[in-house]
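Down below is the structure, laid out as C-alpha cells.
For this view, one protein chain was removed and the others were kept in their places.
By letter and in written order, the chains are A and B; residue numbering begins at 1 in each of them.
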Amino acid sequence: MSRAENIALAAASLRKVSAVRAAEIAFWLAALAAFALLPDQALLLSEVTITGLFALSLDLVLGYGGIVSLGHAAFFGAGAYAAGLLTKMGVTDPLLGLALSAAATALLGFVTSFLVLRGSDLTRIMVTLAVAVLLKEIANRIPGITGGADGLQGVAPGPVLGIWEFDIFGQVGFGYSLAVTFVLFLIARRFVVSPFGWSIRAVKENQLRTSAIGIPVSRRLIVVYTLAAAYAGTAGALLAQTTQFVSLDVLEFHRSANLMLMLVIGGTGYLYGGLIGALLFKLVQDAIANITPEYWEFWIGLLLVILVLIGRDRIEAIPRALLRRLRGATP
Amino acid sequence: MLTNLFDGLAYGMLLFVMACGLSVTLGLMNLINLAHGAFAMAGGYVTAVLVNRLGVPFFAALPLAFVASALIGLVLERTLYVHVYRKSHLEQVLFSIGLVFMAMSGVSYLVGSEQQFIKLPAFLANRYEVLGVSIGAYRLLIIGVCGVLALVLQLAVARTRFGAQLRAAVDDPVVARGLGIHVDLVFAATFAVGSGLAGLGGALGAEILGLDPTFPVKYMVYFLIVVAVGGSAGMTGPLVAAVLLGVADVAGKYYAPQFGAFIIYALMIVILLWRPQGLFAKAGGR
Partner (left out) sequence: MTAALETTNLLRRFGGLVATNDVSMCLARGARHALIGPNGAGKTTLINLLTGVLAPSSGTIRLDGADITTASRSRRVELGLVRTFQINQLFPGFTPLQTVGLAVSRRLGLDRNMWRRIGSDPRVIEGSVDVLERFDLIDVMNRPTATLPYGKQRLLEIAVAIACGPRVLLLDEPAAGVPEGERGEIMDGLAALPADVTVLLIEHDMDLVFRFADRISVLVSGALLLEGTASEVAADPRVRAVYLGDASHG
C-alpha cells in the first residue's frame, strides 16, 4: 500500500478512538428521558447520578491511572463537608459552592497524591485507606465545625443560577446533578482521548516504557489523582447541596468499598462503567433489600466473591459485547 | 503510667496473635486478604455462643475457638482463596471485601447485630497491686497466653521442619517446589493456623476490643498496620510492631483523647512512606 493510504488508514483508526457513538447518545437521551418522565423517582435518580459521578472519578484513578484506592471516600466526604460548610458561611450559590468545594478537594488530592506515587499496590491500598479513616477521625473529633456524629445540620443552598429552588421532591436536585455530571463527563471524555490522557493509560500499561519514551510518570499520576479528587469532591458537594445534610457516613469505608464494586460491575477504563455500575448497583441493592432489608450486604458480598472467581474479564466482556453489537463496530 | 503500659502491652499482644497469620499470607503468597479480621470475629462469636448459650467453660471454649476458626480458614482456603492467589491485587481486594460483607451480615443474621459480652470466670475480674501498678487478672492472662504463643510461633518457624519448609516457600516458591516441598499444603496449613490464631485472639480479646458484626472493618486498619510496619519477613517484626501499636494506642487515647486514633493513622502513613517494606523488614525482603 502507498504511504498516503497508510496515513489515511492510521488517521481513521486513531479518530475512531474518540468518535462519538450512537450508544453514547442513546445513554444520555435515556438519562434526559428519566428526568422528564420519572419525576417521582427524582430523589433516587439524583442519588444514583451523584454516585455515578463519584464512581467515574474512581475510574480515572483506577481504570486509567491503575492506582488501587480503598479510600476514595476521603475526597467525596471532604467535598461534602466543604459544600455544607460553605453554605453555612454564607456562600449559598450552589455553583460557586461546587467550584470552591472542587478546588478544595483538588488541593487535598494534590497533597495526598504524593503518598500514592511510589510503593506497591498494598502500600497504596493502606495509605489511601489511612487517609480516609484519618479524615473521618478528624470530622468526628471537631463536632463544633462538622456536627460530629450528629451530622452537619442546616445546610441551605440558594436557588440554582438564582432561579430554581431545591424542592423536597428532588426534581431540581436531580436536574442539577445530572447537568453537572454531564458537563464533567464531557470534560473527562475529552481528557481521556487527549494525548495527555493516553500518556496516563500508558503509565498503567507499563511504567518503565512510559518513562523510557520520556513521559514523566509521577507528574502524570499527580495530575490524574488531583483531577479525580476534584471530581469526587464535586460529587460529594452535590450530595450535600441536594440532600442539605452531611453525615460522617460520607467518609465511611463502606462507601469506598461499594464504589469499587460499582465500578467493577460497570467495567473500568471507558468512563461509562461508573455511571452504569452505580445504576446497576442501586437496582440490585433495592431488589435485594426488598426481599431481605437487613442482610442485603450479604448478597452484595456474595456477588463480589462470585465476580472475582468467575473473572472480571469474562463479566466485563458482556456489556462491551452488547455495546459493540449496538453500534456494530470495534472499539 | 505503668498501668497504661501494661494495658497497652496486653492490647499489643492480642493484635499480634490476631495479625501474625496475615503477615504470613501477605509475605508468602502476596495475597491481600482484607477478610482476616473476619476469622478473628468468628473465634469471638464461637466463644460467645459456647460460653453464654451452651454453658461451656471459658477456658474450654478458647481452644474450640481456635479449632473452629482454623477449620473455617482451611475450608475457605482450599475452596476459594486458592483461586485468587494468582489474580491481581485489585481482585484480591474485591474478593476479600466480599467475604467481609458476607461475614458481617451472616453474623448479624445468626447471632444479632448487638454487641456481645462473654461471661468470664469471676476471678478474671480481679485486680492486683504490684509495686503501685494496677494489674488486671484478665490482661495478665492475655499477656501470658499471647506471650507463650509468640514464643512457640517463633520457635516453630525457626526450629521445626515445617518452619523450614515455610521459610523456604516464602523465600522462593519455585525453588521450594523443586526441592519437593508441597508449597500448596504448607500454605493451606499456614493459612489455617493463622486463621485459628486470629480466632483465638478474637475470643480472648472480645472483652477489651468489643465484639459486634463491624469487628472485621473496625480492626482491619490495625491488622494492616501491624503487617505493614512489622514487615512480613519473620515473627519478630510484627510482634514489636503490634506491641508498639498497642502501647501507642492506649497511651494516645489516655493522654490525648482529643486526637483519638488520629496519631496512629498519621504515624502509619509516615512509616509507610519512610519504609515501604516495613520498619523491621530485612533489606531486599518482600
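Basically, a contact is a pair of C-beta atoms (placed from the backbone, for glycine too) under 8 Å apart; a residue touches a chain by one contact, two chains touch by 3 or more.
From a predicted model like this one, the values you see are computed outputs, not experimental measurements.
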Contact list for the unshown chain, restricted to visible chains: A
One chain isn't shown here. Among A:L44, A:L117 or A:A202, which residue touches it? A:A202
Of A:P143, A:G162 or A:P216, which sits in contact with the chain we cannot see? A:P216
For chain A, which residues lie in contact with the unshown chain of the complex? 1, 3, 6-7, 9-11, 13-15, 17-18, 190-191, 193-199, 201-202, 205-206, 208-209, 211-216
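The criterion applied here is as follows: only the chains that are shown with their structure count from here on.
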Centre-to-centre distance between chain B and chain A (centres being mean Cα positions), rounded to whole Å: 34
Touching residues of chain B toward chain A in the complex: what are they? 26, 32, 80, 83-84, 87, 89-95, 97-106, 108-109, 217, 220-221, 224-225, 228, 258-262, 265-266, 268-269, 272-273, 276
Can you list the chain A residues touching chain B in their complex? 62, 68, 70, 115, 118-123, 125-127, 129-131, 133-134, 137-138, 140-141, 253-254, 257, 260-261, 264, 294-298, 300-305, 307-309, 312
